[in-house]
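Every protein chain but one is kept in place in this view of the complex.
And now, chain A:
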Amino acid sequence: MINAVLVFNNNGQPRLTKFYTQLDTSVQQRLLSEIFTLVAARPPSSCNFLPLPPLLAPASSSSTPSSQESNDAPSLVTYRHYATLYFIVISTSTESPLALLDLIQVYVEALDRLFENVCELDLIFNFETLHAVLAEMIVGGVVVETGLDKVVEGVRSQGRVAKRPVNESRGGLSQGIWAGR
């Protein structure tokens, strides 16, 4: 199953954190920063799988017990890097690593359809839409939908997806409009 889905930007600023297990806020942040440390150090030519961060590493480092118990523990950190954002999925061994990469792709494509040329700003101002899309795809850590059309349709049926506020137009932004505020 999927244990957590995280989205953060190149500076490690979280844009979405979804944990399918109860976790202390402070531990969440710690995990986030550990994964960011790992992911930020990777050159773009690297593969999309991370070693387990220290917080998730099994207690005994030398031996990796192949017992059934380990099926419950998160063992796979898959990520994809899109422009300014990292999308991360932490999962157990019951998930297929390559399929998870496709899952992230579907997620991003769904966002792209909903926002039309999605960019980080859209996600900043519509973090509830990020959650809504995710809820269409994953419930309680289990994938419920992988079809792009159905995901988009599911989100749209819940109501209009807001674009970012009107005055956050692209042109305005690049002029450094924020500096004046």
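By our rule, contacts are C-beta pairs under 8 Å (C-beta built on N, C-alpha and C of every residue); 3 or more make two chains touch, one makes a residue touch a chain; residues count from 1.
Rule of thumb we're sticking to: contacts and distances are computed from a predicted model.
*Asks:* Can you match the unshown chain of the complex to its UniProt protein name from these: "Adaptor complexes medium subunit family domain containing protein", "NEDD8-conjugating enzyme UBC12", "Large ribosomal subunit protein uL3m" or "AP-3 complex subunit delta"?
*Replies:* "AP-3 complex subunit delta"
*Asks:* Per the definition of touch given earlier, which of A:A4, A:I88, A:L114 or A:V152 contacts the omitted chain?
*Replies:* A:A4
*Asks:* Could you pull out which residues of chain A are in touch with the chain that's been left out?
*Replies:* These residues of chain A touch the chain that is not shown: 1, 3-4, 9-17, 19-23, 25-34, 36-38, 40-51, 54-69, 71-74, 81-85, 90, 94, 96-99, 101-102, 108-109, 111-112, 117-121, 124-125, 127-128, 135-136, 139-147, 150, 154, 157-159, 165, 170, 173-174, 176, 178, 181.
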